[in-house]
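Worksheet: one structure, shown below.
Of the protein chains in this complex, all but one are displayed in their positions.
The chains carry the letters A and B, assigned in the order they are written, with residues numbered from 1 in each.
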Amino acid sequence: MVEERFVQGNEACALGAIAANCRFFAGYPITPSTEIAEQMSILLPKYGGSFVQMEDEIASAGAIIGASWSGMKAMTATSGPGISLMQENIGYGFITETPIVIINVQRGSPSTGQPTMSAQADMMQVRWGSHGDYEPIALAPSSVQEFFDFTIKAFNLAEEYRVPVTVLADEVVGHMREKLIIPDDIEIVTRKRPEKVDGQYLPFDAPCDGTTPMPAFGDGFNIHVTGLTHDERGYPDTNDPDTHTKLVERLCNKVLMHRKDICSVKKENCDDADIVIVSCGSPYRSVGAAMKKAREEGIKVGSLKIDTPWPFPEEEIAEIAKTASDIIVPEMNLGQIVHEVERAAHGEANVHLIGKIGGILHKPDEIYDKIKEING
Amino acid sequence: MIIIDSKLCKGCDICIATCPKNVYSKSDKVNTKNVYLPFPEHEEGCTKCGLCELSCPDQAIYVEKEVE
Partner (left out) sequence: MVEKESPYKKYLREERLPHIFCPGCGNGTVMSTFFKGLEGTDIDFENVAMVSGIGCSSRIPGYAKCDSLHTTHGRALSFATGLKVGNPDLDVVVFTGDGDAASIGGNHLIHAARRNINLTVICINNNIYGMTGGQISPTSPKGSFGTTAPYGSRDMPFNLAELVSAAGASYVARWTTTHPLQLSKAIQKGLENDGFSFIEVVSQCPTYFGRKNKMKTPLQMFEWIKENSINKRRAEKMDEAELEGKIIVGEFANNPHAELTDNIKKLAEENSDKPLAIKSAFEELD
């Protein structure tokens, strides 16, 4: 039965995790994500799940990876300083191909910054924050409903590709209250498990863009999992350039070569648009009103909302750049995603940033004013 | 019977120091890694206590306990 509720974004995230069959949460209190931990501590015991408040965010990231290898769907939630602390273990998640979900409710930064104010200043950190080459998957919700939906989707993608997936929310989405519709037919992806213990299974043997099934510890496969560069058996092999190249290229390819299946954008009025507003996460909330006002004045404005900043929807942006003359990128930072838009546009459209920091979401008129300025 | 796996032995001599009956001595034989191997010079004194097997850092010692 479809259920309707009026909830806070962070609560919707916790409900989404439970719906996705997440039964393990480890976390550490930090504003503005704390309500997710609080909700999980209430909900998990009711579903037979396990909640642990860890001693810090480093431990939280470690614990969810350990739980994932025990066979659980596992999640943590944090913000600002907490996500910085988690970076090393997130990198470990990439090289060991461990499905985990990390919720980052972004806040004003750098450092302790603005704990109670909103920002999108971690767009590049989720991309490059841990050392090394890797290809992350991230989803950016712009509403309470999306926070619920994208949390489920994050678990599905994590299981499908055996990768850490981040939900890049922000304080606005985390703390606002809106209607949430919980559908009765939620699709979830279960983990592919190797079939039998016959000595043939190799835990890290896959085609150049693929993943292998993943057993749980205790299933009898006696696997070795390490953050060192490893061969297909999982054994360290740190001095052979070929082993390293093969491993890391595959880790990247399994996301990049499935970009079309992973990427999601929402296009409105783009077909005839001269100006397209490319947004991601909360700023999308102000795009509609600005677009409507401009359209009423006869200015052909469209909107492209990026659901998945990573992997970046290159083709979709390139396509827009071919037909539109100008692209406006409103983001709650001093310019991060705008550089990716510029790169994908290949100089075919003028790209304009509306970078806003301080913690307050763009007002529709700030976007509208930019449209007017461009339209001349 | 005591067998020392010459492929695994790294020549640390801990067996020589550990054996309560001083069974082991250093030999003049080297393995492929140029390690001077120990050998059970006084095997007749061995009580098969297993301390050398347990202490050997390289799992290179086998002491036959009884004929099965």
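Everything that follows uses one rule, which is that a contact is a pair of C-beta atoms (placed from the backbone, for glycine too) under 8 Å apart; a residue touches a chain by one contact, two chains touch by 3 or more.
Keep in mind the model is a prediction, meaning the values are calculated, not measured.
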Item to check | Omitted-chain contact residue, chosen from A:Ala67, A:Ile83 or A:Ile317 | outcome: A:Ala67
Checklist entry - Per the definition of touch given earlier, which of A:Pro29, A:Pro183, A:Pro207 or A:Pro236 contacts the omitted chain? => result A:Pro236
Checklist outcome for this item: Of A:Gly9, A:Gly80 or A:Pro99, the residue touching the omitted chain is A:Pro99
Checklist entry - Given the full complex, what residues of chain A touch the hidden partner chain? => result 21-24, 26, 44-52, 54-56, 58-74, 88-89, 92, 99, 159, 186, 188, 190-191, 193, 216-218, 220-228, 235-236
Item to check | Touching residues on chain B - with respect to the absent chain | outcome: 1, 3, 5, 7-8, 10-14, 16-18, 35, 50-51, 53-62, 64, 68
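One rule holds for everything that comes next: only the chains that are shown with their structure count from here on.
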Item to check | Separation of mean Cα positions, chain B and chain A [Å, integer] | outcome: 57
